[in-house]
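Let me begin by presenting the structure, written as structure tokens, before commenting on it.
A single protein chain has been removed from this complex, and every other one stays in its place.
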Amino acid sequence: MDYALIPEGVKRCSFGKFVLWISAVSLLLLWGAAGALLCWIKGLNQTNMNDYFGFGIWITLDLAVIALGAGAFFTGFLRYIIGIDELKNIVNFAVIIGFICYSSALAILGLDVGQPLRGWFIFWHTNIHSMLAEVAFCITCYFCVLCIEYLPLLLENRQLKKIPSLNLFGHHLHRIVAVFAATGTFLSFFHQGSLGGMYGVLYARPFAFRDGFFIWPWTFFLFILSAIAAGPSFTILITWITQKITRKKLVKKNVIALLAKISGWLLLGYLFFKIADTIYWATVTAPARGFTFMDFYRNQPYGLWLFILEIGICGVIPAIILLTRRGRENNSWLILACFLNCTGVVINRFVFTVQTLALPVLPFDRFVTYFPSWQEWASSLAVIAYGIIVISLSYRYLPVFPQEKELNPA
Amino acid sequence: MFPFCFEWQWDAGHFLFMGSLYMVLTVVGLGLMYAGIRTFLDLKKGDH
Partner (left out) sequence: MKEAYKETTRYGMVIDLDKCTGCGTCMVACMAENNISFKEDETNKLDSITWMRVYKITNGRPYPNTEICYIPRPCMHCEGSHGHPAPCVSVCPATATDQDPKTGIVSQIYTRCFGCRYCMAACPYHARYFNWWDPVWPGEMEKYLNPDVSPRMRGVVEKCSFCHHRLQRAKNKAYLEGRREIREDEYIPACAQACPANAITFGDLNNPEHKVYKLKKSPYAFRLLERLGTNPKVYYLSRKGWVRRAADN
């Protein structure tokens, strides 16, 4: 039925099957939309956040998807600025993943603020000293850049390509994509960093506070490093899942292996600095504010196990796998490493968001727990449904993977 | 965001922060304009 829209020379499932698949996923999206609507109409009392937990699952999710979406800018940077040619086979997909991550982050932010209609105040009445203002500016600008990067691919659609103006516009945009990639890199560097800076500057929250360089706390640099280490792993992971679902090879192994190697080295670099930062924080920064390292982990659910899980199991182990040739070449180990790497960055964002707020600072204050309401879960899970739908539509109607034809001869 | 917003101050911080923002917007805008103008010129050339 939609044959005329499907790229030439590739095979796709029947239209009926596709509609069924999209409809099933849309149910999750609808459930999320119901939760979101309730929050917009009735207010944030629909969530389980409270005055102790001003940030909850949504901010954790925002930070996590932005970190995982870093694959888009970083792959673009490696492909268009550094000039690693092999990555042209995966850069389209990385851009789509980035687009999904950033658009959902913006949507969730629109849900998370108490007065969404005043969202523009952040731009109009900017406090340039606020890390959050920097995040808002860079995310919004970078989302525009991602749209521009996605556009040439969208215009590659078989039918849209027939319209000369659109075809030419897409072609000319693609010709100067390096300019957009460079702008995206600049913006991403600052917003990934500022997301970390957001917590590092909280000098009255000793669990999050870090010293730093000039106006940037160390978390600024650590968040950039962890994002560019996890982003490529997330791209690999989603490519693998897409290959499993479509039952096709879409990207050659050497491209994946290259991305995995880059991810591994960056993860190693991140771990080195993260461990150094933790040692300095535990021995200098926190004690200066009257806290010992163990004060942050004793007598509460977020014990030392979470720290070990983040740095050890989801940090050191994937780094070892990604850095050894045998680990990278074995598909199961590779996917496990990518999964652990991504989990590590999600835990890191969770720790900085939830654990920072959960730990009482006043000596006579108590530890408060928080568990998201169904509205928060539903709207968060809807992001996954939204991602599946965008990827499914893009995969079906756009030439996302340049190697697909070669790897799947008719 | 603009000099007429009352939070605005003519200081180094605003110069750097807003300068970067407007630079990015200019680059993105010019890029889009370039693609638009080239498309227009190519289409015109094709007509003749």
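Which chain is which? They are A and B, in the order written, and residues in each are numbered from 1.
By our rule, a residue touches a chain if its C-beta (ideal position, glycine included) is under 8 Å from a C-beta of that chain, and two chains touch if they have at least 3 such contacts.
For clarity, every value in this text was computed on a predicted model and none was experimentally measured.
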Out of all the chains shown, which come into contact with the hidden one? A
Cross-chain touch to the chain not pictured, restricted to A:60, A:92 or A:126, is A:126
Touching the absent chain in the whole complex: find that residue among A:275, A:361 or A:393. A:361
Against the hidden chain, chain A presents residues 43-45, 49-52, 54-55, 112-116, 118-119, 121-122, 124-127, 129-133, 136, 198, 201-206, 288-291, 356-357, 361-365, 368
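The rule we apply is simple: only the chains that are shown with their structure count from here on.
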CA centre of chain A versus CA centre of chain B: separation in Å? 27
Tell me, which parts of chain B touch chain A in their complex? 1, 5, 7, 13-14, 17-18, 20-21, 24-25, 27-28, 31-32, 34-36, 38-39, 42-43, 46
Chain A residues within the chain B interface of the complex: 123-129, 134, 137, 141, 144-145, 148, 164-165, 168-169, 172-173, 175-176, 179-180, 183, 186-187, 190
